[in-house]
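Reading through the structure tokens given below for one structure.
Yeah, one chain of the complex is gone here, protein chain that is, but the others are all in their spots.
Our next item is chain A:
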Amino acid sequence: MRAAKVLLFVAWIAVLAATPFFADNNIVRTAIMLAMYSVLAYSWNFIGGFTGYPSFATAAFFGLGCYAGAIVEHAGVPMALAWIAATVFVALFAAVLGAIVLRLRGHYFAIGSIAIVEVCRLVVSSWSSLTGGGNGLNVPLLMWHPNTVAMFFLYVMLGLLAIVFAITVFVDNHRLGFGLKCIRQNEDAADMVGVNTTRYKVIAFVLSAFLCGTAGAVYASWVGYIDPTDSFQILLTVKVPVMTLLGGAGTVLGPAIGTAAFVVLEEFFWANFLSWNRAILGLIIVFLIFFLPGGLLNTSFRRVVRRLRGRESAGASA
């Protein structure tokens, strides 16, 4: 069972990795975004899925990663080192912050985590001497052939995706994951059977953050220019949980499936009904809440079909 999931995932990575060889630039660009969103969704899965804490802090981790990477790279540090620096910085940030906000539960935690995004954005836009403020920041671009550059960033993002997936599989099968699931279902009971809930939650929060930081830094190097509105998008902070929930929160394949489904839908609507793009997110949220509360992976489609049939036959006999 576990082997089958890993195989499916590897196949998916292989498909994305092959895009530069058969598809146009636009598809490769989509593949990079897909890989990046998958990294964010898998990251969110640790805190929102396994642990059941509805975090909206993804955009803060991503944005801080963008800026940490860009600033360090701007100062002349080699790109790969800048990415590592951004990762470490965001991990530390999440550890310190987690110890504070994870005292909150439920709605309070959700609101607190949104506030983090806003505070980060404000700090970054007002600290112009370091961040360039609203003018944004340029990052040295790679001077290779555009196709090579795209391929390079695709493989970096896929590498991050492989790492976050490996951590997910590990967590899912070890006491950490078991403890996180206990916390999700009943935090008081988890405490009472001996789970160090504070420590476990902080670990989950850091896991949900650090690769968002890396992804942010890589993104900054890829696009070559960042500004506060682009880096700390509230939209991003909503999208990522929706992607994970769409696939199935707390599962090993859910984030990949949800992200793929979401990005495909988004691209399709983007191409065909440009002005309706935002409405789709809303529609998906409504659809999720009413029809797929457990996500695509946790839904018994047989039962849905049976229920529909039952209704049909009842309707026919009436």
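Here is the rule we go by: contacts are C-beta pairs under 8 Å (C-beta built on N, C-alpha and C of every residue); 3 or more make two chains touch, one makes a residue touch a chain; residues count from 1.
Please note the rule applied: contacts and distances are computed from a predicted model.
Taken from the listed names "sulfate adenylyltransferase", "Nitric oxide reductase", "Oxidoreductase" or "ABC transporter ATP-binding protein", the protein name that UniProt assigns to the chain not shown is "ABC transporter ATP-binding protein". Screening A:36, A:79, A:124 or A:195 for touch with the missing chain picks out A:195. Although one chain is not drawn, the whole complex shows that of A:2, A:103 or A:175 it is A:175 that touches it. What chain A contributes to its contact with the hidden chain is residues 173-175, 178-179, 181-182, 185-186, 188-197.
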